[in-house]
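Notes for the one structure printed next.
Every protein chain except one is present and positioned as in the full complex.
Lettered A and B in written order, each chain numbered from 1.
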Amino acid sequence: MKNTFIGASIERREDVRFLRGRGTYVDDLQVPGLLYAVILRSSVAHGRLRSVDASGALHVEGVHAVITAKDMTSKDYPSGVPIVPMRLQPLPEFQPYEQPVIAYQKVRYVGEPIAVVLASSVAVGEDALERIQVEIEELPAVASCQAASKNHSVLFESTGTNRSLTFEARKGDADAAFKAAPYTRRERMRTGRHYGLTMEPRGVMAEWDAVNNKLTVSGAAKVPFFNRRILAKQIGLPESAIEMIENDVGGGYGARGEFYPEDFLIPFAAKHVNRPVKWIEDRRENLMAMNHARETEADLEIACRRDGTIIALRGEVHTDMGAYMRTNGAVGARNAPQFVTGPYRVPHHKVDSHLWMTNKTPVGTYRGPGRFEGSFYMERLLDMVAADLGIDRIELRRRNLIGKAEHPYTLATAQPTNAHDQTDSGDYEATLDRCLKEFNYASVSKLGGKLIDGKYHGIGVACFIEGGAAGPKESARLEVNDDGTITAYMGTASVGQGVETIYAQIAADALEVPIDRIRHVYHGSTGIVSDGYGAYHSRSVVMGGSAVLDAAQKFMALLRQAAGKRFGCAESKVTLDVDKVIGDGTSLPLKEFAGLTAEGAFLNHKHTYSYGTHAAHITVDARLGHIEIVDYVVVQDVGRAINPLTVQGQVIGSLVQGLGGAVLEDLQYDTQGQFLTGSLADYLLPTASDFPNLRCFVTEDHPSPINPLGAKGAGEGGIVAAGGCMANALANALQSFRVQPRDLPLTPARVWQLVQDARQ
Amino acid sequence: MAIKFEVNGKPAEVEVEPRLTLADCLRHHLRLTGTHVGCEHGVCGACTVLVDGKAVRSCLMLAVQADGAQVVTVEGLSRDEGLTPLQTSFRKHHALQCGFCTPGMITTAHALLSEEPDCDADRVREVLSGNLCRCTGYISIVEAVLEARAAYKKAAP
Partner (left out) sequence: MKLPPFEYACPTSISEAVALLAGHDGEAKPLAGGQSLVPMLAFRVAAPSLLVDLRKLEELRQIRITQDGVALGAMVRWRDILEDARLATAHPLLVAAVEHVAHYQIRNRGTVGGSMAHADPAAEMPGIAVTCEAQISVIGKAGSRVIAAADFFQGPLMTALKADEIITEIRLPAWLAKHRFGFQEFARRRGDFALAAAAVFYDDDNGTARSAHVGVIGVGDRPMRLPSVEAVLNGQKITEAVIAKAEAAASAAVDPRDDIHASGAYRKALVGVMVERALKAATA
């Protein structure tokens, strides 16, 4: 396969419509007869839902109907209000904690849906919300892991405990290793609650065709095929009667696209009133209704030899899960204990992870779930160990990074899901070397701890691996259009990462045609391939791209077969040249084969591991607690970069998200479970002026052996090590105060307090 | 209330409630969906349009306040065919991913470059600090705007 387009920084074809304001996001859709849904959400964190009286709302002009749980307890719903099942790690222990699509006996978090108003406009619907009378008998709220662990107030009486599960990550015999260890260090650390806020809030539009018994749902993203399966079961329709359409999607980051209550409520509403219904989440809702993430506490202990070689890691992680187990809620809570060791060699590993249900917004994944948290813990420990043992912290990392000859290196196994994982390939130390070189570490590190012009300078370094390419399968289909161009249909989804261009590059090279012959790339919608999976765990290039390769092979085989017959020549003599099919001295335009289509697939059960190193140079104004980045370098090896321009975009984009989580973003609740960060003036996102000095270098030194492209999922590396790197830089800067940051985010008030406490 | 104003050079007449924002009027009444709504409380900048030549948050303006005004949206800053120099620069620098913040970025950058074609990186960052992007991390956006200065300098009298 020639590589004309793979590896080239091709400008994205999807940019043209986005730049001209001609993207189609779900709120841009309009159909005749549309009703607008507005959701009444609980303002109480924990209570028994005694009654919902919507009669007042029904008298508001323009209100068509109000849906509550009562509408789902009819003969059509013999098992009552549907429950949203978990998609990943759907263990039986989690079942009692899954969320009903609408509150019906209890409310368990501020923001939980209680009723859905259907009205002629969103404004009228919001007016009507105020007329709905809700009676809730308040119960004591559980607003922290500590409070949850006491089990005084229990969210789910059926289980009697707020602990839904404990994961166990194990390798070797940690307790024995600790007994014999010459050096240990134990620390308690915390990461704050934040989430993958998307600039486009969520939205669903549902159209019910009662004549043909067909349901069309727009606003799908990430895992439309899986979501269709859930919806079909819940609403009592065969999957073939439901089409999920993915339009343009304004960001995902793990949070958008999972099955949320609204993904049932809106289609249900459309079917219930036999009118199309559209729901667009507003930002106030999004802050309290889109999956939260990352709130963990860890009590971890590391054991080393005197030369700094890590022997063992053990301890506990507690995750604040919010009120329900969401479709992918267990992922972060399992990843943190399992992958806390990151790129480091740790022979003995015993970390338990407790999942605590609290009266807060439920938790799901956010880019690098559990890995951001784990990296923070591990990197903080390593710098502390280095200082204790008098070993240079870079040298310490060198001694412990998994070596390139050690792949595949087996990571800890997580139970009860029997999750095994191993690295695939790579020279982790090489990215460390490259990062230090680009960062000019040799001279810049001399500034560590120095006070210059009123600011302390600090240097931090952190290494990471990023797991990607989750299987089990992905599909792609290539079809000849009437005009002889080719369309690629993908089972993966777009969340803005540039898949239309990337798949065109791969298909063009696989078929050896110019890229503009791949005229269209469609993605995500359930009507276009037989069996799709979606966009998550940085899999779109590896899984979707490899599926394209398989589809191209099958396409060429079919084309040769068809052309061989038409030309009366051997199949092996047939070639495709731009827009012509050439046989034994004769040719036909490709459009003569319009309709020819081949579907391919890629099956995979192993993860790719992209890897790299972060280095940060910061200054700290200790009197303000303000951190500024002077220079930040990320080096990431991605195995194979299909489009270097977009890969760099992923690294920088995910890095800035990581810096947001390290320094700015913090979802807060009071002790009564009242949600305090209700606007973008409270929940602070990075802006253009916050982190201007960032650089990244993408390398392709070690292709992945587990897929034909050699690529590795690379969308999450920039985020994983950001918290640990920044915290290490802060500790380095304030070393004269002996400050040890143990909590993220590193807000000015927190940094200032660290200095004050150190002065005491 | 009946209001009359000019949108992208063409007259527009709509019947609106006083409480309708300019953003919603443009998107739903005039079907100019290029302007996006990301927060409805004046922080994210996705709704930025030009009113009488100045970049404003259209979610904080009532449509009735635009009566008699000249409004320009991202559609009005685009060509019928092809991309403008600013758009071309964005594409070259990969200054967009999901595209949701992009119309606001383009409109704000255009307003800035029209008045200050000599702006430096700090000024670009300062002005764009009122436009949130979650995908790109901003570096490529700033680079794109800086490269586009040349086209605005040529155009300046």
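We adopt the following convention: a residue touches a chain if its C-beta (ideal position, glycine included) is under 8 Å from a C-beta of that chain, and two chains touch if they have at least 3 such contacts.
Computed from a predicted model, the values in this text were never measured in an experiment.
Participant: Using the touch definition given at the top, which of the shown chains does the missing chain touch?
Facilitator: Result for the missing chain's touching partners among shown chains: A, B.
Participant: Using the definition of touch stated at the top, determine which of B:7, B:61 or B:113 touches the missing chain.
Facilitator: Touching the chain that is not displayed is residue B:61.
Participant: Of B:34, B:76 or B:130, which residue touches the hidden chain?
Facilitator: Missing-chain contact among the listed residues: B:130.
Participant: Can you name the residues of chain A that touch the chain not displayed here?
Facilitator: 121-123, 126-127, 282-284, 623-626, 664, 666, 668, 676-679, 681-682, 684, 687, 689-690, 747-749, 752-753, 756
Participant: Extract the touching residues of chain B with respect to the undisplayed chain.
Facilitator: Within chain B, the residues that touch the unshown chain are 1, 17-19, 21, 24, 40-42, 45, 48, 54-57, 59-62, 64-65, 67, 108, 111-112, 126-127, 129-130.
As a convention for this text, only the chains that are shown with their structure count from here on.
Participant: What is the distance in Å between the mean C-alpha positions of chain A and chain B?
Facilitator: Computed from C-alpha means, the inter-chain centre distance equals 29 Å.
Participant: Under the touch definition given earlier, write down the residues of chain A that touch chain B in their complex.
Facilitator: Within the complex, chain A contacts chain B at residues 11-12, 14-25, 27-28, 30, 123, 197-201, 248-251, 253, 282-283, 495-498, 645-646, 648-649, 652-657, 679-681, 685-692, 694.
Participant: Give every residue of chain B touching chain A within the complex, in rising order.
Facilitator: Against chain A, chain B makes touches at 17, 19-20, 27-28, 31-41, 43-44, 46, 73-75, 78, 83, 87, 90-92, 94, 96-103, 106, 121, 124-126, 128-142.
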